[in-house]
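Input: a single structure, listed below in structure tokens.
Removed: one protein chain of the complex. Kept in place: all other protein chains.
Our next item is chain A:
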Amino acid sequence: MSTALGPLEIPGLDNASTLQEIVWAHIRQRFDRMNSSTSTAIPPHHHGFEKRVADVKAPKSDINALILDYLTMEGYPKAAAKFCKEANLQPQQLDSSIQARQSIMHSIHSGDIETAISALNELDPELLDTNPELHFALLRLQLVELIRQCHGRDPTPAVEFATKNLGPRAAAHREFLPDLEQTMALIIFPHDKLRPELAALLSSDLRRNTAAKVNEAVLVRQNQRREAAIRQLVRMRAWAETSARSDKLDLPETLDFGLHAEGAESRHDGGHEPMITT
């Protein structure tokens, strides 16, 4: 597990290339986790495949659209707006809707689930009604936060909350039951000596995962894709590499993403052009 990524901070820079550099670095950091096998630097060995790669030139406009898509979908309204202005693109979504999504995510990240639920209802009142799994996930997170707050003190508020909000659901949906039981165990055990699966509930990963689920659900409800296009591209690339290798096609031993800031020379060698200037 890597460290949590905070919201992307974009300082008020006017220089377009600086902005893109920052965005790019952020994306690199993200996808590093998704594809750790390719993190080694490539030896300066020229392969036929790499030559072909070098011949492919992705149009700048496509790359720019991809970046904007990432910023919009992941919920970075200010960065998206700035990027639009500098790359001369049409915004994908209304600023307000990205902002609403971002503030919901922010509330979840910071553990204020009540505000998040309220904001979700404001944004799309049908979402939680039609998606009981998501509602349960949010309520459970709220329970975790409650337990965290009253740790070492009287646990009654947490128990009451669970009885009122989570109990009825878990009784009707068997699949919710283990999650609830696990969470309730947190009330009993001291938090410093927890088994790993219980400790995971208290780590920030739970907040982050729930926030991601919420983001996905909101996007799907808006009849859009559930995730940024670049995530799919990365997965497709991984699939292509795996199937090519299993078919014993002629490939270099390691294929770099071309996303590594530290491998500055590989960027130039590989012919990738992550620095897109407009």
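A few comments on the model shown:
The rule is simple: contacts are C-beta pairs under 8 Å (C-beta built on N, C-alpha and C of every residue); 3 or more make two chains touch, one makes a residue touch a chain; residues count from 1.
Going forward, contacts and distances are computed from a predicted model.
The protein name that UniProt records for the chain not on display, among "Histidine-containing phosphotransfer protein", "Armadillo repeat-containing protein 8", "Phospholipid-transporting ATPase" or "Synaptic plasticity regulator PANTS", is "Armadillo repeat-containing protein 8".
The residue from A:S61, A:N88, A:S110 or A:T130 that touches the chain not shown here is A:T130. From the options A:L89, A:I187, A:V220 or A:A238, the residue with contact to the chain not on display is A:V220.
Listed residues A:I117, A:A211 or A:A228: the one in touch with the omitted chain is A:I117.
Residues of chain A in touch with the missing chain: 91, 93-97, 117-118, 121-122, 125-126, 128-133, 135, 163-165, 167-175, 220, 222-224.
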